[in-house]
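What follows is a set of notes on a single structure, which appears directly below.
Missing here is one protein chain; the remaining ones are kept as they sit in the complex.
A, B, C and D label the chains in the order they appear, each numbered from 1.
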Amino acid sequence: MSDYAYIVLIPLLPLASFVLLGLFGRKYFTKSAGIIGTMALLASTIIALMAAHQYFFVDGKVAGAYHQVIAFKYTWLAFSPGVSIDMGIVIDPISVMMLVVVSFVSLMVHMFSLGYMKGEERFATYYAYLGLFTFSMLGLVLSVNIFQVYLFWELVGVSSFLLIGYYYEKPTAVAASKKAFIVTRFADLGFLIGILILGFYSGTLDISTLIHKLTSVQSPEYIAITTAGFLGASALTWALVLVFIGGAGKSAMFPLHIWLPDAMEGPTPVSALIHAATMVVAGVYLVARLFPVFSMDDTALHVVTYVGAFSALLAAVIACTQTDIKRVLAFSTMSQIGYMMFALGVSKQVGEQGLGYMASMFHLFTHAFFKSLLFLCAGAVIHLVHSNEIKDMGGLRKLMPVTHIAFLVACLAIAGVPPFAGFFSKEEILLAAFNENKLIYAVALFTAALTAFYMFRLYFSIFWSKESAHHDTHHEGTVSMKIPLIILAACTIGVGFIPFAKLVTADGAALETHIDILFSLAPVGLTLIAILIAARLYKQQNGGPQKIADSLGGFYRVVSRKFYMDELYLFITKKIIFPLIGKPIAWIDRNIVDGCMNALASITVKISGGIKGMQSGKVQGYALYFFGGVTLLAILFIYVWK
Amino acid sequence: MNAHAIIFYLISAFLLGTGILSVTTKKIFRSAIWLLFSLVGIASLYFWMEVEFVAAVQIIVYVGGIVILIIFSIFLTQQSGKEMPGPGLLRTVFSLLAVLFGAGFCCMLINEYGFTQLPGNQFSVAVADIGTQMLSTAEHGFVLPFEVVSMLLLGAMIGCIVIAMKSKEAKNKGVLENEQEAVGTVISSQQNNTL
Amino acid sequence: MLMDFFILLKQELVIVAIIFLLLFINLGKDRSNESLLPLINVVLLLNVLLGFFGSKEGSLFGEMFHTGKLIILEKNILNLATWIISLLSFSWLRTHKHVIEFYILLLTALLGMFFMISSGNLLVLYLGLEMSTIPIAAAANFDLAKRKSSEAAMKMIISSAFSSALVLLGISWIYGVSGSLDFSVILLQGPDSPFRIFAFILLVSGFAFKMSAVPFHLWTADVYEGAPVSVTAYLSVVSKASVVFVILAFLYNAGKAFADTWYHILIVLSILSIIIGNLFALRQNNFKRFLAFSSIAQVGFIFIGIAGSSQVSSAAVVYFVLVYVFSNLAAFGVVALVSAVSGKENISDYKAFYTTNPLLSWVLTIAMFSLAGVPPTAGFFGKFFLLMAGAAKGNYWLIGIAALNMVVSFYYYLRVVKTIFMEENSQPIEKLAIPGASRLALYICLAGMLIAGLASCVYDYIYSISFGL
Amino acid sequence: MNLSLLILFPLVTAIILLFCNGLKQVRMVALAGAGLQLILAIFLLVAFLQDRSMGNQLTMLFEYDFVWFKNLPIHYHIGVDGISIAMILLTSCIVFAGILISWTMEKLSKEFFFLLVLLSMGAYGFFISLDLFTLFFFLEIAVIPKFLLIGVWGSGKKEYSAMKLALMLMAGSALVFVGLLGVYYQTGSFDMMKIAQMNIPLDTQYFFFPFVFLGFGIFAALFPFHTWVPDGHASAPTAASMFLAGISMKLGGYGCLRVATFLMPAAAHYYSPIIIVLATIAIIYGAFATMMQTDLKYINAYSSVSHCGFVILGIGMLTQTSIKGAVLQMVSHGLMTALFFAAIGMIYTRTHTRMVAQLGGLLKVMPFISTVFVIAGLCSLGLPGFSGFVAEMTVFMGSWQNPGGLYRLATILSCASIVVTAVYILRATGKTIMGPLDGAYSKLGDALWNEKLAAGLLITGIVLIGVAPFLINQLIGPGTAAMMEQIGKTINLK
Partner (left out) sequence: MSSLSEIPLAHILFVSTALFFIGMYGLFTRKNLVTLLMAIELMLNSVNINFIAFNKYLYPGKLDGVFFSLFIITIAAAEAAVAIAIIINLYRSHQSIDVDDATEMKY
């Protein structure tokens, strides 16, 4: 094994960029901040690619499988013997894969932002935040310790918060950033408690040790965690479900997805980076990271499966009705992540049954490219149109040819049209689902068709439909914005051909996969039909969509309002938590708890007023009291206490 | 019950009766006179107990000094003839209750304790004894209290003078003199007696 | 033998000498107060200093009078307090017509206290008690033209006469059951009959009256309010301190057989005093009246200390009294200055006092803190030791009540501080010119409050000469 | 290393201050004094670590035992372990920052700084005391200056708040006092190290532990005796708020740990369910109450109640990790809340309002202050990289190690508070820092050098702990371990 310690540079370079720009950016790097950030990321990306090359191809497999390498580990905070937060770097197929994805997409976004964010007042801050996010995300994927995951998890959350709230003067942006943070925080609570349970029973927080201890059926830790239970489920189930809740929060799974559409308030490149390619898949990554443990518990896996599948379907349905292009993309992200989730859910740890795992990772990988591409394209469009609404667009294909082509490529990829990247990964997922669970397969299939439909609805609405209302004076964007689009488009076409099954699998060993044309027939066919329907409805401006919407009536309204999930949450917070918990508590505190304290004081004063008559000012009264006192003492001591 | 005992009860009845009258009479001057009688009654009780010296002092100091002082002050405050307002009913009841209770309680305690007198009573109070003991520094000498009391009288006298002296206003000059005289009487009588 | 006599009686004799000196001065030609006061203060200073020389243990007049290191220390404390009061009275006496008489009364009372403290006999005790009361009652009337002053004097003399009648009843009964007046004999038999107990209670109630313990305290506030500030200070500090010393000596020596009885009496009285004193102090606006009730509450604490009945407790009590002297006199000092110049005696008059008189404000504040028992003032140590001594018998609930009442007392002490520092006032008390004598007195008090606690030697010395039950 | 210097320096500073004239002189002296304290504290830290690395394994270092009252067992006994050093460092940082923040204090500046320095003396004395009497002495010294600071220099209903604070804290110390006397009469000693070696009889422990714990608990804002916190903090001037929340509340936590739990472990064990329940209530209830506040200072004050609940929770859980977490939380919360108050103070001096609803978009005009505010907020909600995360996670980990349904439930509920914390912090941040800027504020300036320095110092502390917790762990780890060993012994005996 060779030394991977240099990998530490990959996260540290963005961190350095963050610190530099964060502390001095406003003063000294107002213009050059973008270049500095991009350069740092470029270096990181190169190192990441080098590392990937070294890991997969230079060091290669040992005994037929890729092994985990702990490149570096340092006890960061020791709790008690064996239980500590370690900072370290783990090298294994998924972490290396994620390294590449994160640094690469981040680089693209950095580059794109050079043009997109040009002239912003807080340009340096923007790049600082980007650096922070990239650092956190890289730290997250490299974690050796479950608490390290949590730590970077939170950092990722906060950088997401900062970036969503980048346009801090816009109240909607502020609200969205708050929402994103709080909802994910809520989910993180589950994650945290899950960690506590896992840590308590296994006596360690180190992921590999933990996996080791909890995957052998004879180990005392395993026996302890499976025998301990609460409400009919074993501690292991609880722990895993709780951890999954954490993942679901970040990955916008139902019912914790509500923050994702709103998060689109942030700058679009940020959406591309965080809310499409990287952060949102952290949940998937988390489950994958702990997959050996998950695979020990069927209940937890079922939860993952059904939540994933339902989210995928739900998001796809909602996406069909949205009119804000970024929101459509957001729901599509949610839907695709649902795919990844249920793919994990239907997987097993070893051998052929591990197909789902591989597929999930593969989809994660491809999705990162085409989804970030979609977002960047959307960014380019918005940059031109200054609106997110579909109705403000149309016929842009002539005005922005590069964007048009890139967007089309990405749409084809996400729809799963061969030979674009999405096709390969989606095929594997469908196959895995087909093998394990027919119901899930059906849902997945339907969702795939829906995906194709709403993506092409978007495509046609933006680039075809009515003639552009925009003049030629508008340009597509700077070169720095086009280059990433081109690169990503190329990737979207290319990455599907990477022999992923050989590289990234649950047990590290290569998996034999092949494209079965017969099996592919159904999904691809459905997809094409869906595309055709979309073209029919949206290529030209006509009343079709409206008619359909009208005919669906109430259902359409419910869907377009996202099944009233936001309203439900609002109801819970504004109508239940604030007035029914917060207000009473605040009231109780002021009036009852504090009131008691004040009452003590006022009662004392009252008593003081009540007994003032004793001091009547009449000297005979004093004498009477005197004699009374003597008598009292006499009676007390002669008769009462002897 | 022999004559001696009868005398005791008579004296007792007298001094208690006059005492009660003294604290209940409405006219202040009469009250002072009843007090005088009561004090005389006490003096006669001392005579009855054969402590003539104390009886004499009692008459000289109380009857000759304090009561006169009191009567003077009654004149000075020009209230001799007026009927004093009586106490409120509530006050009377309370006081009566307290006093009756107190008296009953004390008498009960006295009764309960059951004092036993010594059979052979050798009690005699010679004036000479009192004189020597008063000025003796030995074991049962009372020179220290004697001196202490003289300082106390000095202090009291000065205090009286300052307080009762009406500065600058000649109108009440007489008061001052009377005061000083009165106090002087008391003090000199005391000194005389003990020497 | 004669030498002994002089040495043992030195403090008393010095006082007597001073009294006669004053009498002679009075007889001589009229002197202006301006020249008289410094002289008297110097003489009193000498008196204080003389007290520290030639201490000797012994008794005179057949046990009627005895003295010892602790007693001498106690008398020195009283001397010191008297001197400080004299210094503080400077601005009041400057224009007073009866300066010498005032001092004679004060010193007579002091002499009475000395005899009371040294007494080994009920007769001397009684005489001392009267001697320390009657002149003060007269002195309470020294603001001759003020209605309140005569009312105060009247209340004091009537109350104390009533009290002394009850005490005398008690003494006569004690005499009746023991046949003696000597401390060593009178209470030997213990509380074996109700008669004895009642006699004892009557006697103790007399002390309690002088110390103004609840329910025998009612005269206190009125007298304090009405009397001239210097007399109030004297009453609340010297007079009270002397009775504390007496009760300590009396209970620990003569009252041994009654230990159980008086222990409980003290506890009852202390709880009543602390609670009632605090409750009344809460509502006062007149500064002197306020200090009266605060001192009533303090008495409760002293009782707790005495109840501890060990060497620690007697040391704690004497120490507390010393501290109390400094703290209370500092407070009265400021009040005296303000009252003498502006005639203002209400707490609300002190609003924004700090803006015009920072020094006096700080002195008053520190005095309040010391009375409240806030470190690093000596008051903290005093209270801590008192309660520590009281807790020795294991009655933590009592300590708990006391401690919680300390919180109430914090309220009113801090209220004064609040008034001084925090409240707005368009017409604060004007800037006062502080006479040198008063300044000196305030500095002494300040030093006492700040040093007497931190310097452990003070307590250690007191401990070394004190005694337990 | 003479620990008495920690008391001497402030004392001398205070005395010099009394003789100073003019604002300039006063604040220079105060700053120099505080700077010296800071240097001394750092020097102490270095000396301590050196001694430890030389293999000095004594529980307490730099001990000094001087018989104060020879007839009572009252000693001036001082010494430090890692925990105390952490608290001392915290104190010196906050005092320094506090003086910098109040640089422009013009009203009665001499008195202000005098009291501030006096307060710091009380805190230092408290943290180094090994004798219960001295400890109590310094505890009370640290109360009264607060009363004046709030009452004279405060705002709003300052007199009420000052009085309330003083009375409640005094009630606390009165309870402590009863407890201390009880301990004293059971052991005949005030020396904590000695008392810890003795086994106080169980029934005595059961009787006196509540006094001591509740007493200190009032200082540490234990529910339901926390009501002095909101009013007191809200009315106090900035520096006093910083001190109050940063140090005073830590006196309580430290006392709960060092006196109550350390000396009476069996009782601590016995009462731990009650303590846990109260702490959990404080955490949750404080958090929800914070959510409804509209005044920035009230927000921070209530959040302090919630955060100090973690301290009590950690102590009540009685595992080594949880106790370590409690100590970490004390340090962390001290720095963080001081920073928060500093930020609020800076905002207030410029905008003259603390009402959330009246503020908005401050990031535009005062980016530095806003950043400080956000950092404090993020630290408060336990963001990694800041001290809050480290402390809270340690508490959670430690708490979870205590099995048993109640403990588990308490831990889960306490964990849940991080969500509520996020809600109120983000709400406050969103409304004040972000959002559209009110035109009235568009001319306001950013932080001055003194404010930057103060905030910088505190942020350094927060980030240092947050990024490199192993450093502070090294410091307090052995201390808690030694303490836990002692506690463990007794609990097992039972």
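By definition in this document, contacts are C-beta pairs under 8 Å (C-beta built on N, C-alpha and C of every residue); 3 or more make two chains touch, one makes a residue touch a chain.
Nothing here was measured: the structure is a model prediction, and the numbers come from that model.
Engineer: Sort by label and list the shown chains the missing chain touches.
Structural biologist: Every shown chain touched by the left-out chain: A, B, C.
Engineer: One chain isn't shown here. Among C:161, C:259 or C:451, which residue touches it?
Structural biologist: C:161
Engineer: Using the touch definition from the top, which of C:18, C:81, C:100 or C:181 touches the missing chain?
Structural biologist: Considering all chains, including the one not shown, the answer is C:181.
Engineer: List the residues of chain C that touch the chain left out of this view.
Structural biologist: Against the missing chain, chain C presents residues 122-123, 126-127, 130, 134, 137-138, 141, 144-148, 150-155, 157-158, 161-162, 164-165, 168-169, 171-173, 175-176, 179-181, 221-222, 225-226, 283, 289.
Engineer: In the full complex, which residues of chain A touch the absent chain?
Structural biologist: 612, 615-620, 623-624, 627
Engineer: Extract the touching residues of chain B with respect to the undisplayed chain.
Structural biologist: Residues in contact with the chain left out: 1-2, 4-5, 8, 12, 15-16, 19-20, 22-24, 28, 31-32, 35, 38-39, 42, 45-46, 49-51, 53-54, 57-58, 61-62, 65-66, 69-70, 72-74, 76-77, 79, 84-87, 91-92, 94-96, 98-100, 102-103, 106-107, 110-111, 114-115, 117-119, 121-125, 129-130, 133-134, 140, 142, 145, 149, 152-153, 156-157, 159-161, 163-164, 166, 172, 175, 179, 182-183, 186, 190, 193-194.
Heads up, the rule we're going with is that only the chains that are shown with their structure count from here on.
Engineer: For chain C, which other chain has the most distant CA centre?
Structural biologist: Centroid comparison gives A as the farthest chain from chain C.
Engineer: Where the centre of all protein Cα atoms falls, which chain's Cα centre is nearest to that point?
Structural biologist: That would be D.
Engineer: As a quick test, compute the distance in whole Å between the mean CA positions of chain B and chain D.
Structural biologist: 70
Engineer: Approximately how many whole Å separate the CA-defined centres of chain A and chain C?
Structural biologist: Centre separation, chain A to chain C: 76 Å.
Engineer: Taking the mean of the CA coordinates per chain, how far is chain C from chain D in Å?
Structural biologist: Going by mean C-alpha positions, chain C sits 42 Å from chain D.
Engineer: Show the residues in chain A shared as contacts by 2 or more other chains, in ascending order.
Structural biologist: 601, 627-628, 634, in rising order.
Engineer: Give me the residues of chain D that touch two or more other chains.
Structural biologist: Residue numbers touching two or more other chains: 167.
Engineer: So what shape is it, when you link every pair of chains that touch: line, ring, star, complete or other?
Structural biologist: If you draw each chain as a dot and join those that touch, the picture is no line, ring, star or complete graph.
Engineer: Taking the touch rule as given, give the residues of chain C at its contact with chain B in the complex, in rising order.
Structural biologist: 16, 19, 60-62, 64-65, 97-98, 101-102, 104-105, 108-109, 111-112, 115, 123-124, 127-128, 130-131, 134-135, 137-139, 141-142, 144, 153, 176-177, 193-195, 198
Engineer: Which part of chain D faces chain A closely enough to touch in the complex?
Structural biologist: Going by the criterion above, the answer is residues 164, 167-168, 223-224, 226-227, 230-231, 285, 288-289, 291-293, 319-321, 324, 361, 363-364, 367, 378, 381-385, 389-390, 393-394, 396-398, 400-401, 411-412, 415-416, 418-419, 422-423, 426-427, 430, 433-437, 468-470, 473, 477.
Engineer: Name, in rising order, each residue of chain D that touches chain C in their complex.
Structural biologist: Contact set of chain D toward chain C: 68-72, 74, 133, 136-138, 140-141, 143-144, 147-148, 151-152, 158-159, 162-163, 166-167, 170-171, 174-175, 177-178, 181-182, 184-185, 207, 211.
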